[in-house]
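Before we start, here is the structure in question, set down as structure tokens.
Of the protein chains in this complex, one is absent; all others appear in place.
In order of appearance the chains are A, B and C, and numbering begins at 1 in each one.
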Amino acid sequence: MKYLLTLAAIALIAFQPVKKKKVIFFGDSITQQGAGPNGYIPKVDSLCRQDKLAENFEFVGKGIGGNRVYDLFYRFQEDVLDQKPDIVVVYIGINDVWHKTTSGTGTELSKFGAFYDKMINKMKQAGIQPIMCTPSVIGERNDDSNLQDGDLNFYAKWIREYAAKNNIPLVDLRQSFMSYLDKNNPANEEKGILTTDRVHLNGAGNLLVAQEMWKAVKPLK
Amino acid sequence: MKYLLTLAAIALIAFQPVKKKKVIFFGDSITQQGAGPNGYIPKVDSLCRQDKLAENFEFVGKGIGGNRVYDLFYRFQEDVLDQKPDIVVVYIGINDVWHKTTSGTGTELSKFGAFYDKMINKMKQAGIQPIMCTPSVIGERNDDSNLQDGDLNFYAKWIREYAAKNNIPLVDLRQSFMSYLDKNNPANEEKGILTTDRVHLNGAGNLLVAQEMWKAVKPLK
Amino acid sequence: MKYLLTLAAIALIAFQPVKKKKVIFFGDSITQQGAGPNGYIPKVDSLCRQDKLAENFEFVGKGIGGNRVYDLFYRFQEDVLDQKPDIVVVYIGINDVWHKTTSGTGTELSKFGAFYDKMINKMKQAGIQPIMCTPSVIGERNDDSNLQDGDLNFYAKWIREYAAKNNIPLVDLRQSFMSYLDKNNPANEEKGILTTDRVHLNGAGNLLVAQEMWKAVKPLK
Partner (left out) sequence: MKYLLTLAAIALIAFQPVKKKKVIFFGDSITQQGAGPNGYIPKVDSLCRQDKLAENFEFVGKGIGGNRVYDLFYRFQEDVLDQKPDIVVVYIGINDVWHKTTSGTGTELSKFGAFYDKMINKMKQAGIQPIMCTPSVIGERNDDSNLQDGDLNFYAKWIREYAAKNNIPLVDLRQSFMSYLDKNNPANEEKGILTTDRVHLNGAGNLLVAQEMWKAVKPLK
């Protein structure tokens, strides 16, 4: 009898489902599209399954087109805190830079940092693990001649330093994209290698983002 | 004995101080300067004393230079909700328009409205009475030829319509400034009548703002 | 014999064709489109024929999309002086204002005036009669709330004052458009009354421009 009970207990433990970690991808139109069938979020999910970790993670996209860091803050309570995630991958900054020139409605770095810092602190207080990403590209030319290269580098540098100083996992998308484009853009095109339109990701772009993000998420299982 | 008690009770009520209503002025550099010795906030206080209502109101400035509507939202919890005010006079919008051209970091109207609306709703939920102001001026020329006149009119119109629709007291500073400048700017100067630098208020500007705001605050005693 | 010669001389004079005055319309995309079948230039021609003055004028369009005042100066020798016109109607300024916000490549008023003045002087030296036009609209809202209204008014004011001071015929398109929109835009739409897209002219817009221009050209017969 005792033996049977022990067996049952073992069985119970063995089959008890692991509580999946909820991962929110929090960002702009790239993340909004990233939740679509060919987007980076399903690709992260595939990489996860390939690694036999499907029971460990669930992935949720919370991207809205045109968002800048303060638009994330606007919906931070509802789309992050109220969702009770374990991990939040923040992929923001492109519109903060881009909209300066398209519509005069970007975000200066000091405010970019202030809003970002406030969200990171609120996540930490809520026991949520943040992951930070550097902004990828606005234009794919690989000779530092895209209009916003200087500003993107400036914001990316801030993110890298903030993440290092605060021990936050970093997905250095800008670095990954630059390396990829150095090798794979011999004609120095401004789009068509990782993006469809200089900013939004094509299949190769979504795959690269998924691979880089999965490297950062996987160890947190 | 009963008589004495009654007398005591009457005395108690008579001398019990009225609880002052706390009025927060929530805004940008104009409000930050408005809290200074020659600013509009001490002038509102003077108008209040003139009307023998010093016991009814206390006035607190919460203005920070460069603020746009989303910068107000950034510090809304700490500077408004946590302060437990009765009334909040929101005077914002100039930088949302102005920074579009100076640094590419203004706010488009749709987002301006979304952030404003969210704060108004949170105030109402907290039992706080909001008062809305239209943005005054960027340039004092009175023939509709200041660079941002069109955009300021566009944002002012939204504020007027929102206030009307939601039964929120309105201080139409833009209208007041325009009327004043029609009469008092015969040389069509771009500064020096109500502002020192096209935007920030001189003594006359602070007085005009104080008078208009006091008209809206006084009935809420 | 003498009588016959006299008759012949009279006949010669009577049938000698009047030398047509060559009128160049010099401008941006509005003028480029204005040379098309439904554009304002054929409509000026129709008004001219209606007034039985077809033998007095010929009309030539020299408009190129995106042109600012300095783009006119770039091709001034080839497209104006070398064409030996009698009259040049200059219709420029919208892109000088508009491109400030769309691509950061507009023209400040001081330089706008300098280039304009240089071309006017060169025309006068060459015996060419200039006609100046104020810029029409960027947005058709009639309550001074179009983004660039302030700046357009500022440039229009300069053109009016320059024309008055230098005795140059003026076609005040901005004034004509404003008057028309006050009466004919009750829903305060931003396009569709005189323009297709806030800037470029529909049929009604082309007709209004043609009528106003013809009023200025006709007396120069």
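As a working rule, a residue touches a chain if its C-beta (ideal position, glycine included) is under 8 Å from a C-beta of that chain, and two chains touch if they have at least 3 such contacts.
Since the model is a prediction, treat every value here as computed from it, not as a measurement.
Visitor: Pick out which of B:104, B:139 or B:205 touches the chain that's been left out of the picture.
Guide: From the options B:104, B:139 or B:205, the contact with the absent chain belongs to B:104.
Visitor: Given that one chain is not shown, which residue among A:29, A:146, A:175 or A:202 touches it?
Guide: Touching the chain that is not displayed is residue A:146.
Visitor: Which subunit C residues touch the hidden chain?
Guide: 70-71, 73-74, 99-101, 103-108, 111, 114-115, 118
Visitor: For review purposes, identify every residue of subunit A that touches the missing chain, sorted by number.
Guide: That gives, for subunit A, the contact residues 100-101, 139, 143-151, 153-154, 157.
The rule we apply is simple: only the chains that are shown with their structure count from here on.
Visitor: Suppose a student superposes the Cα atoms of subunit A on subunit C; what rotation angle should they report, nearest 5 degrees?
Guide: 180
Visitor: Do the two copies subunit A and subunit B share over half of their interface residue numbers, or under half; same or different?
Guide: Subunit A and subunit B contact each other through largely matching residue numbers.
Visitor: How many angstrom lie between the centres of subunit B and subunit C, each centre taken as the mean Cα position?
Guide: Roughly 46 Å, centre to centre.
Visitor: With chain centres taken as the means of their Cα atoms, state the distance from subunit A to subunit C in Å.
Guide: Centre separation, subunit A to subunit C: 54 Å.
Visitor: For subunit B, what residues touch not just one other chain but two or more?
Guide: Residue numbers touching two or more other chains: 100-101.
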